[in-house]
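What follows is a structure written as structure tokens; I'll ask about it next.
What you see is the complex with one protein chain gone and the rest in place.
Coming up: chain A.
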Amino acid sequence: MVQPASHDPMVPQVMRVAQAQLDAPDVFTLKLEPEADLPRFTPGQFNMLTAFGVGESAISVSGDPASGDGIVHTIRAVGAVSRALTELRVGDSLGLRGPFGVGWPMEELYGKDVILLAGGIGLAPLRPAIYRLLAERERFGAVAILYGTRSPADILFRSEVESWRQRLDVDVHVTVDHADESWHGQVGVVTTLLPRIAFDPGRTVALLCGPEIMMRFGVQALGSVGVPDEGMYLSMERSMKCGIGLCGHCQFSPAFVCKDGPVFRYDQIRYLLALKEL
């Protein structure tokens, strides 16, 4: 399905910010419009967002794939482009190309116990999967969301996380690296939450998204309780300048993270993750 030459996949289309909301220090969630001519995204896919005059970044879609009321992105300001994106306000324009990449294997999850392991901003790319899981809740076994952040203030989508926690059919646990007086919950890395949930390792699929180091510990912990390598999926982050396999930046040995990923099944990249600086 090669695109015709007239369509230049490197040229963004102009979108407007319809809603901008501060989610945590340095983290904003933007709802973009018009959605009309955009192809539908699947959970785990990303768009390339342009802050005009500054640059472009890969940002996962964090909204509900079923809602159809805008494209939603959650962005943490870490550098020039992401900061400029978080400084956009209602009515401002930005550029968008996408959706790109291979997302979470939603069909694989039917009938399985599902564990979502999120670290920091990693909850954002998992949120569309959570919406899907909740919308079709009866099609899955036990569902657990384990989420770790640096501090209580960094917890994303806080009221939403709390509403998920109210549900009796989802097991939600949150932990922070550094607590303050307001925090009465768990302290420690996200993997320490694993013993708190009940699941059948042999029929579990785990979706991991967060800093690479957190995912490395995550697969180890899941593996040690019997979740098979084929039952773990990781969303990888690499530098991306095009998002469509032409710029070369996101190479992860044989794979292009942008088009073969960003979501990979662990058994297929295990040997790559074992090597440093690949």
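Following the convention adopted for this analysis, contacts are C-beta pairs under 8 Å (C-beta built on N, C-alpha and C of every residue); 3 or more make two chains touch, one makes a residue touch a chain; residues count from 1.
The rule is simple: contacts and distances are computed from a predicted model.
Chemist: Given the choices "Xanthine dehydrogenase subunit D", "Propanediol/glycerol family dehydratase large subunit", "Sarcosine oxidase subunit gamma" or "4Fe-4S dicluster domain-containing protein", state the protein name listed in UniProt for the chain not shown.
Modeler: Going by its UniProt entry, the chain not pictured is "4Fe-4S dicluster domain-containing protein".
Chemist: Any idea which of A:A20, A:L38, A:V54 or A:I197 touches the chain not displayed?
Modeler: The one listed residue touching the chain not shown is A:V54.
Chemist: Which residue, A:E107, A:E138 or A:E277, contacts the hidden chain when the whole complex is considered?
Modeler: Of all options in A:E107, A:E138 or A:E277, contact with the hidden chain holds for A:E277.
Chemist: Which positions on chain A touch the chain that was left off?
Modeler: 1-3, 5-14, 50, 52-56, 78-79, 91, 93, 95, 211, 237-239, 241-242, 244-249, 251, 253-256, 259, 275-278
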